[in-house]
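A single protein chain has been omitted; all remaining protein chains appear in their positions.
Presenting subunit A:
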Amino acid sequence: MFPLRLCDIRFQPNGRPVLDGIDLELGGEGITLVLGPNGAGKSVLLRTICGLLEPTGGKIDWGGGKRPELGVMMVFQHPMMLRTSVLENVAVALKPHGVPRVERRRRAERVLDRVGLLARASDSARLLSGGEQQRLALARAWVTAPRLLLLDEPTASLDPSATAEVERIVREIRTDGTRILMTTHNLGQATRLGDDVVFMSAGRVREHAPVQRFFARPASDEARLFIQGELPWRLNF
């Protein structure tokens, strides 16, 4: 599956360039944060990699092989919560993997324990708080042991403690060997979690650099302005 190479990926619904020639290479380890202003194409990029959107041009090379049928998972900003228990909401992700029902539940329990929701396994998923629902969504992805996990602003609208908990889980998933590509608007989170940063603007990758270098010496003016726009927020803390 890796290195994952995106070559001149374009997505232009009705002729409007949302992704305008994306070139990107991802190795098999680490957490890559995708930063950029609203409308930069971050979420569309993740959906394209996930296979939810068909690019209108370009090619995705999955380590020289075909796109894997399983092994890529995505967690959304507002994850779905089925009208059933927390446990079943996690176990359901293993259906496409052909895992027997008993084994699905056993694996789901194990992952729920790791995200701190085992005590709520029999509760209704829809009655969880926003932070707990996001942890459930991460558990649902994690239970399938994906090679690549795509996270679309998983901590947007979460309070600081819920955000910290989600970040802890993301680190654990990475430690388990999953490659993570995550969008965020939170620059503090980027410095805490990321190994490298992809900076996007107007449907293009403007910069791809290690986290420290990106924040210390952004290569593009747009990246510098983007970071400066966030700096007062960070200095307050």
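A few comments on the model shown:
The definition used in the following text is that a residue touches a chain if its C-beta (ideal position, glycine included) is under 8 Å from a C-beta of that chain, and two chains touch if they have at least 3 such contacts; residues count from 1.
Keep in mind that, in the parts below, contacts and distances are computed from a predicted model.
The chain absent from the displayed complex carries the UniProt protein name "ABC transporter permease", chosen from "Aldehyde dehydrogenase", "Cytochrome c oxidase subunit 3", "Imidazole glycerol phosphate synthase subunit HisH" or "ABC transporter permease". Only one of A:Met74, A:Val111 or A:Leu138 touches the chain withheld from this view, namely A:Met74.
Remark: the residues of subunit A touching the chain excluded from display are 47, 50-52, 69-70, 73-74, 76, 79-84, 92-93, 95-96, 124-127, 140, 144.
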